[in-house]
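Here the complex is missing one protein chain, while the rest keep their positions.
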Amino acid sequence: MMISTKEIEVRYAETDQMGVVYHANYLVWLEMGRTQLIKDLGFDYAGLERQGYLSPVLDVSIQYKQSVRYGEDVTVATWIDTYSRLKTVYGYEIRKTDGSVAATAKTMHTLVSKETFRPIALSKVDLAWHTAYEKACVNN
Amino acid sequence: MMISTKEIEVRYAETDQMGVVYHANYLVWLEMGRTQLIKDLGFDYAGLERQGYLSPVLDVSIQYKQSVRYGEDVTVATWIDTYSRLKTVYGYEIRKTDGSVAATAKTMHTLVSKETFRPIALSKVDLAWHTAYEKACVNN
Amino acid sequence: MMISTKEIEVRYAETDQMGVVYHANYLVWLEMGRTQLIKDLGFDYAGLERQGYLSPVLDVSIQYKQSVRYGEDVTVATWIDTYSRLKTVYGYEIRKTDGSVAATAKTMHTLVSKETFRPIALSKVDLAWHTAYEKACVNN
Partner (left out) sequence: MMISTKEIEVRYAETDQMGVVYHANYLVWLEMGRTQLIKDLGFDYAGLERQGYLSPVLDVSIQYKQSVRYGEDVTVATWIDTYSRLKTVYGYEIRKTDGSVAATAKTMHTLVSKETFRPIALSKVDLAWHTAYEKACVNN
């Protein structure tokens, strides 16, 4: 099991007229958490796309616990919640610098070929990556 | 029961390098669906904020069924799924012009005072709006 | 000469904590103005990309005259300011419903091949489109 962390500086552009970060922008932070997890495991999502694969989002569920303001920093903790042949579920916790939770979330992804948008198993594309995911997965 | 519909023209800015609409942007479309539903019921969310209230998102769950491309239009169908004293759950279906479903979603909201961020019942803020929500709610 | 107009409903997501539309989002509106102009002339930018061409932005200059709020509508007037073999300059005026100007802008674009990112003349790609641009151009 492995939990990756990514620190993020809140951007002015991320706020809305409520005076806090707009809720859809949390999904961008989740993605930055995933990118970091993949990097920490020694792989590169940008490279995977250059090879002709995409990893679209199938499902997002997110619970907003607390609003976040410009001028604050947040940390996204990311882990692999479940991993199967065609689906990966990532888990997340977004925390403020005081340790309080701003949001929790899960996102489900598949892997597809860029050309056909047909699902393909990660094990067929990159065996080392597949093995790392099996090891890193929390619920294994 | 009431279902409101909002037609949306996909913007170039909404795409990402996958060549399709970036998943976080669907949440913006859900919000446009909510705005339309409120308008169709005869109320005005912008006006509610000017009176000193906000309606933050507590929870989002969304299932992505199909990717959407620039050049396409989508229609967001929005309804009130459940409505209680302090929480409103909206339901959504995003469809393409061919009728196929691009995504389904639910979002949960509360109402708070702008000053204190403390929850307040809609019935105390705007009785007509409260009554309209009770009537329009699907699961009543 | 031809001036195209596109009406835009301001989105909540477009605001920032200043309580008005975030300045970078005006550039998205300019793009919607361009899309409309191309459509009004009988062409389709999405189709041009599918054929293997892109029209990247080389230069933007924008003057913000007045802030715009959620709940308002704006209209983008778009025209072709100058048009030459490899560069097209579009002019824009963003107005509120009361007729007052919210912003004026110009953007310069070129046309490139998707594969090489090398500039190519529109006249070589689509002669009808090239001819329409020559006719529609304000400063000819």
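Every chain is named by a letter (A, B and C) in the order it is written, and numbering of its residues begins at 1.
Please note the rule applied: a residue touches a chain if its C-beta (ideal position, glycine included) is under 8 Å from a C-beta of that chain, and two chains touch if they have at least 3 such contacts.
All figures in this text were calculated on a predicted structure; none of them were measured in a lab.
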Sole contact to the chain not displayed, among C:10, C:28, C:111 or C:137: C:28
Options A:32, A:108 or A:138, residue touching the unrepresented chain: A:32
Those residues of subunit B which, in the complete complex, touch the missing chain: 12-13, 15-20, 22, 24, 70
Residues belonging to subunit A that touch the chain removed from view: 9, 11-13, 28, 31-32, 35, 44-47, 69-71
Subunit C, residues in touch with the chain not shown (by the definition above): 17-18, 20, 23-25, 27-28, 49, 54, 56-64, 67, 117
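As a working rule, only the chains that are shown with their structure count from here on.
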Turning angle required so that subunit B lies on subunit C, C-alpha fit (0 to 180°, nearest 5): 180
Chain nearest the overall Cα centroid: B
Gap in Å, rounded to a whole number, between the CA centres of subunit C and subunit A: 34
Overlap residues in subunit C, where contacts from two or more other chains coincide: 12-13, 70
